Structure formats: structure tokens, C-alpha cells
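The complex appears here without one of its protein chains, the remainder shown in place.
Just so it is clear, A and B label the chains in written order, and each chain counts residues from 1 on its own.
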Amino acid sequence: MIREPARSDLDLGILARLHNVTKAYHTRHGELLACDQINLTVRKGGSVGIVGESGSGKSTLVRILQLIVRPTEGEVWLDEVRVSSLPERKLKPYRRNVQFVAQDPFGSLFPHMTVIQNVMEPLYVHGIGDRTSREGIALALLEQVGLSSDHLFVYPHEISGGQQQRVAIARALSLSPQLLILDEAVASLDVSIQAQVLNLLQELKKGLGLTFVFVSHNLAVIRQICDETVVMYLGRIVEQGNSRELFRNPSHPYTQALVRSIPAFTATGVTPLPPGKLMTGELVNSSGTSQGCSYYPRCPFAERVCLNENPELRQLRDGRWVSCHFAERLGAFSE
Amino acid sequence: MIVKVVINLEIRFNEPALTVKEHASRRRRSPLWQRFRRNKLAVLGATIVLILVLLAIFAPILSPYPYQEANFGATYQDPSFAHWFGTDSLGRDMLTRILWGMRNAFTVGFGAEVVELTLGLLLGAVAGYMGGLTDNVLMRFVDIVYAFPSLLFSIILIVLLGHSILTILIAVAATSWVGMARVVRSQVIKIRQTGYIEAARGMGASTWTIIRRQVLPNSMGPIVVAVSFGIPANMTIEAGLSVLGLGIQPPTPDLGELIIEGQQAVFSYPYLLIGPTVIFALALIGFVFLGDGFRDIFNTKSKR
Partner (left out) sequence: MTDLLKIEDLHVVFSSTGTVVRALNGLDLSLPVGHAIAIVGESGSGKSTLASAIMRILPSTSSTSGRVLFDGQDLLGLPSKEMRLIRGRSISMIFQNPTMYLNPTKTVGQQIIEPLLYHHLATPAQARKKAIDLLDQVGIPDPDHRFRNYPFEFSGGMLQRAMIAMALITDPKLLIADEPTTALDVTVQAEILVLLKALRKDRGMSLIFVTHDLAVAAQIADEIYVMYGGLVVEHINSSKIVTERAHPYLGGLIRSIPRVDVDPGPLYFIPGQPIRVGEELPPGCVFAARCQYRQPICKERPALLPVSQSHDVACWLPLKEGSA
């Protein structure tokens, strides 16, 4: 094991850390930077939301956190261990600590196993207990996520989407992971079911001290259950900070565009459609160019310096980090 | 460990928690079986196959006469009460010969299928799941075997190894297993991309565990269908080998041999051809209906 006891993550209550993580893919059109210099800290008991649209690199980031994909550069630290340097065969105990709930609950459950067998499978894979004790744990978990005893011996295709997602959550919790990653976990659910699952996550966070990372393109959902929000655009973090504050006072132009695009209800009605153009042009996948700001092509406030210099992620005020040359000026644009 | 938390969800059902044993009694029936039963042709096929297989298994007990007993006083007898299917040129009872012929045919049919299944599963699953270089190498090997003229290969094998049932079985399976390998591989590739395989990897399961517990159970559909069509194919090959004189040697009866004999005497003694042919065809049809039935039920299932 490779340890660096210089700064004690444990003392700071840090569970996972991504340090200058970059992931590059080689395509016909050149090098594609799915993730570019990502720095992320996840604290125990924290809830981090990662917001990004297609091409933002959030899926790659999630895969790196799950230890399924290795970063091209940078380090991944889990519980003070630099797991990114470990060989594949030593990763099993760490994989146990980071569990994942996918967007499509039906696709991620084992179709040939019953609900209870699905929840027991991780325990079997890691050789935990015997059949009886595994069943006991699975039963307790399914009860925790609110599934009745009627649903134990049915197959995934026989239950609804919301129930499937809850089974997926129960299964993910069976190994008592320290970190739970949810990737668009409520996107395919009906609104009323979405609310049930979101509430469940909040309860689990309070009751089990669960740490989770929630990835979504829906800023409103992230604001609902995550204390901290990270906004990604074309592989880079463009803004990060406290969720409520970020929503109230977005500083990066992209965050502002996101906030304005979300249809939501207020006390009197619905938020209006954004006037005119939020962003110019379409998403261009030119994430190979690390020279200027990645948002330059679409930014309504862009100036010359944005084309030439990539803005650093710097602290704007307490707890808020922004990657924009004009963040101070733009921060005043909040509604 | 897990901390039990009382969660105040409005949707909690107010039922006392049952023990797992009590839950088990509520297990559901397999819906596949019920769907299979609805397909009349499939059920017919299954019945035919079942009956013929049973007849073949119990051939030694059921046969009214020993199969090699020649009775020169009763040659070329028409079907009668004493000989349901008549007698052949040497006075041997045709019913007995057909029963034993079926027995051998099924032995080769099923036996070769077992060999094909084993080889095919092993190679196909490994090639399909591992992908990359492993897949390439294995598949090139499969291609080479596939390119062999199978009949020629079987002939060579039998000439080298002799005419016993076992060697014939091996000769039949030797080139047919590649079809199974391909079927298994394509299924495995399809499954490899699903969300639940990725979930299994994220859980920390090893490759072998995943193949054993996730990939193979979910590949069963097309494999079962391939087996249902593979058995009659094997039987046909075996009969074909007999026609070439490479099959089981007399006096052991063989359906292929019976058919050839019958064909030579068809104008004078048609019953010699009709008996074995009809039974053989019946067996093949039975398997084909069965295979079709399996294919239908597995297709509907995959439509989610």
C-alpha cells in the first residue's frame, strides 16, 4: 500500500479525494479530454452533487471514482490510500467501499434473480456470512428502503421503476459502503416516485451517516439533497460551492444559464422561459483545446482573454470556487 | 454494520415482518413454463420427443425379439401382429431394429450435443467475455475448425479410431461444436454490455464469478434453442455416416443403415423403408417443434 501520512485525511474527515485528475481518450480527431484537472474532496457524511450536461465528463468522473477507469494523470485517494496506483487485483476491497446506483434501475438489476437474491449478491461475492445471515441483512435493507415483504421473491421486471430503484439502493448498501454514488438515479422515475426516492436518500443520509455523490443534470434535484454542488462543463469544474448559495447567486455564466433554464414552481406560478439566447451556438466538443476557457464559444460575456487563457479554479469567497476571469463582475448578475 | 433505522415513510405497509422461511412458501411459479404450455406445437414436439426417448431408453426391455436374431424362415414378412413393422431380409424383427436404431441415434445425438455444449460454452463464454486478443485468437481457431470439410474430418476420425458409438459420437461433435461456440459468444457479447454486468463489476466480482453467475444464466435462451436444433442435426449426421458405411457396424442396428436397406427394397417391400423413415422423421420434427417453442418463449421474455 502506498500511504502519504503528511496530511491526515482521516483527521479532516475526508473520505475520497481526486487530485488533478485528468482522463484523456485518443480518438480519430485527436485527444479528447473527458476530465481535465479535476480536484474534488468528499467529506464523510457529506453530499456532493455533480451537475453537468452531456459531454461534461461527469460520467467519466463517476467511473474514475468507482475505480473502474484509471485516470491518465492525477491521483485518486480513498481513505488515505492512493488507489489509483494499485494494481487491478488489489482493488477489490476498495470497490467494496464505493457503491453505485445507475440511472436505469431495470438495467442494473440481475434479471434472472429475485429481488432478495439481487440484494444478497454483493455479500456473496465478497464472501460475507452464510446464506441465512445474508438473507437477514437483505431483509433488513429492503425494509429500510420501504419495500414490503410482498416484493421479496419477485423478479425485477415484475416491479415498477421506483421499486426497482429502491432495490438497487438496497443492494448498493448491502456492503455498508462508505460512499454511495448515484448517477441520474431519479431521472427515469415519475415525479411522485422521484420524490419518494429523494426523501429516502435524505433519510439514509441522516440515519446512516451515508456519504453520497449525486450526479444529475437537474440542478433543482441536486439543490434538494446535496449540500455541495460541483458544476462541470466539457471536462472541467467551472463552479463549486454550497448548493443553496450557488443557486441563489451563480457566478459562472454557465451556472447562470443552467439556473435560468430550469422550469420550476414558485409560490405564484412557474419560472418564466429565459429571454432570448442563454448561450450562443451549440455545444462543440472541442475539449482537446486546453488553451482558452472551455466555455468561450458559448459565453455571452466572453472577451479576448477568455480565448487565450484558461481561467483557474479560484476561490471567490468563502467556500465558493469559480473558473472564470470575470467571476466577481458576473456574480452581481444574480436575480 | 447496518444500523437499523426506523424510517417514517407513509408508504410502509403495516405487516408483521415474516421470516424468510415463511416468505419462501410464497414463491411464484415460473412464467416461462406457462407460456410454453400455451404453444400447442411445442407441447406436441415435447411429447413426441419424450415418448421416443423413453422408447429408446427401454428398447432392450420393450423389444419383442433380440435384434440380431435372424430367422430365415420368416424373411420379408409384411407387418403383422407378430411383427408390427415386418421383418427384413434376414428375418430380423423390424420393430426391434427400429427401437435399437433409435437408441443408438439418440445416444449419438444427445452425447455429441453434450460434448458440443461443453466445448462451445467454454470457448464461447471466454472469448465473448474477455474480448480483445483472447477473443481474436479463440475465434480464429474456431474459424479454422469451421473451415474443415466436416464429412472428410469425420471419415478420417472414424478410420483412425474405429466404429464404436463413442468414436462416432466424437466424430459428429468434432466439427459441430463450433456452431455452439458462436451462439454462446454472441450471447455473451450482448450481455456483456448490459447495466447489470457493469453493476457486477462495480460490486467487485471477479471475471469468473460474473461469467458463472450472471452471463451464463442469462444466455440460456439461445443456447437451449441451439441444443434443440443441434440434437436432430447430430442424428442426421450420424445417419449420413451410416449411409456411407462409416456408421455403427452390423449387427447393431442403425437408423441410417435401416433406411438404406429399405431404400434398396422399396419397390418390393415398401414397409422396410416406411417404418424407419417415419420414425426418424417423427423424431426430427419433434425436436424442431420443441426448438421453435423454446425460441418463442425466450424471445418474448427478452422483449421485457
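Note that in this section contacts are C-beta pairs under 8 Å (C-beta built on N, C-alpha and C of every residue); 3 or more make two chains touch, one makes a residue touch a chain.
All figures in this text were calculated on a predicted structure; none of them were measured in a lab.
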(message) In the whole complex, not just what's shown, which of A:91, A:195 or A:208 touches the removed chain?
(response) A:195
(request) Give the residue, chosen from A:77, A:214, A:247 or A:326, that touches the chain omitted from the document. (result) A:247
(message) Tell me which stretches of chain A touch the chain missing from the display.
(response) 53-54, 160-163, 190-196, 198-199, 202, 217-221, 223-225, 244, 247, 257-274, 276-279, 281-283
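The rule is short, and it goes like this: only the chains that are shown with their structure count from here on.
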(message) If we count contacts the way the header does, which residues on chain B are in touch with chain A in the complex?
(response) 1-5, 7, 9, 11-13, 15, 17-18, 20, 23-24, 26-28, 194-196, 198-206, 209, 213-214, 217-218, 304
(request) Could you pull out which chain A residues touch chain B in their complex? (result) 66, 68, 91-93, 95-96, 99-100, 102, 104, 106-112, 116, 121-122, 125-126, 132, 135-137, 139-141, 143-144, 146, 148-150, 152-154, 157, 173, 175-176, 196, 199-200, 203-204, 207-208
